[in-house]
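Right after this comes chain A.
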Amino acid sequence: MYNPKDIIDIIAGNVRKTRNPFGIPKFLVNRWHKGFDMPGKGDAMLFTGLMYQFVPYIEKSTKYLAKYEDTFLGNFIRFAGYIPSYLSGLGLSVITPGDEKKKFNGILQNIAKILKASKVDFFYRPDLDDYSGVLLYDLGDQEGFVKHARYVAGKLKAAGIKKLITVDPHTTYALIVLFPKYVGESFEVKTYFELVNFQSKNGHRHVTLHDPCFYGRYLDLSEVPKKVLTDLNVECVPVRNAGQFTNCCGGPAESISPKLSTEVGDRRLEELNLTGEKIVAMCPICLGNLRKSGADVEDLSTVIAQCLEK
Partner candidate 1 sequence: MVDENKDKEKTSKRKVGVYICYCGGNISDHVDVEKVRERVEKQPEVAVVRTNVFMCSDPGQEMIMEDLKNGTIDRVVVASCAPSLHETTFRGAISRAGGNPYIYEHANIREQVSWVHHGDKATDKATRLVSMAAAKAEQLKPLESIRVEARKHATVIGGGIAGLRAAKDLADRGIKVVLLEKSPFLGGQLANLDRIAPTGDKAAELVSDLAGQVLNDDSITVHTCSAVENFEGYVGNFKLGVKKQPPEMDQEKIKQLGAKDEAVGEFIPFAGIYNGAMPSVPEEFTVETGVIILATGFKSYMPYKGEYGFGEYEQVVTLPELIRSMAENKAAGNLMEYNGRKIRSMAMIHCVGSRQIPGIHPENEGGYLNEYCSRTCCSAALNSSNIIRTSYPGTRIFEFYRDIRTYGRGQEELYEDAARNQVVFLRFDDDASPKVARNTSHSGDFPLTVKVKDTLTFGEDVEAPVDLVVLVTGVEPNNVSDLVEMMKLPVGTDRFLLEVHPKLRPVELPISGILLAGTCQAPMDVGEACNAAGAAAVKAAALLGRGYVELDPFVALVDLEKCKGTGDCVEACLSDGALNIVEIELDGQTVKRAQVTPALCLGCGACVGVCPENAIEVAGWTLKQYEAMVDRIVAQEVAA
Partner candidate 2 sequence: MALLNPNFAEEMEPFTEDTALACFNCGTCTAICPLIYEHFPRKMIRYIQIGAKDRILENAQELWRCLHCGLCTQTCPREANPGEIILGLKRFVVANWRRS
Partner candidate 3 sequence: MTSLEHSQREGKILILATETCAYPGADSVGQAHSSYPTNTFILRVRAPVLFPEQFYLDCFKKGISGIIIMSCGEECPYDGAYKAMATRLDRVYKMMRQQDLDIRRLRLTAICTVCNRAFLNEVNLMNTLLQEIGPPQMAQN
Partner candidate 4 sequence: MSQEDTSKKEKKAAMKKLRAARKKWIVKASVRVKVQKKALKAIKGHLEKGAATVPKVAGVTKMPADEVLWYMAALKKYGQIVEAEKDGGYFRYALSEDTTQEAS
């Protein structure tokens, strides 16, 4: 386990300096919309919160962290000069493989396709699509979180944005619960799958749906994706601990203790594997962490988009 203080200091510092926990400039991370026909105006704004975009970087960095956790080298992490080279900044962006980035970009592109197919009047403005700051909240850096969230919300308000469409549970939670509570700013927030508005018989498959904690427990949204999939002729096989009672993928611990995070992930995977069907996640953290435990996981958007194409 790493000393959380060091990690928090790094992440908080990154957010403060770059508005991004990993210190990578936004233009380098948020590239999925390039060359993708995206309206710039509309009723609701697609707000990715950059979570999907970060996953390849998180995976890479935690790989390094995992290597040194609980070794004597781990103690050296606090020597700031040593870390940033791969934990943050441009260094990290350089060593992260390109095809991974492409995969996650694909997810976002699918979401945009799904919204379009559902005839949702939405738009995207990369300049307003910021990281929500939720990691700072989770880590206990309340001050840092509030400061950052104020900045993000301020920008959106200034641009006159009222409705947001989210793509991941963490950002959704931050916008629905944390922003009003700690920043005093409220938006009308919907996840993309709540807006799916088409049916198809193309599914023809069974999947194991892994509910993320935030959707299952905190936001009580688990029934929505299930219904969407059912409408697409995709059957969700029952998982013992699902919905309100879902089990964590272990992801949130990865920056502090990759080992712990894998342990928890392995246990969840074991439970999910009991069904024998392909696992589908709807959170970039879950996606990454279950994969780390060796699962072949698909994103919900991929499954939905597949039904579109056929």
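The rule we apply is simple: a contact is a pair of C-beta atoms (placed from the backbone, for glycine too) under 8 Å apart; a residue touches a chain by one contact, two chains touch by 3 or more; residues count from 1.
The candidate set was assembled so that all candidates are chains of the complex that A comes from, given by their letters.
Predicted model, so just to flag it, every value in this text is computed and none were measured.
Of the numbered chains 1, 2, 3 or 4, all belong to the complex, but just one touches chain A: 2.
Within the complex formed with candidate 2, the residues of chain A that make contact are 1, 3-5, 7-8, 137-143, 213-214, 217-218, 244-245, 247-248, 250-253, 256-257, 260, 264, 267-268.
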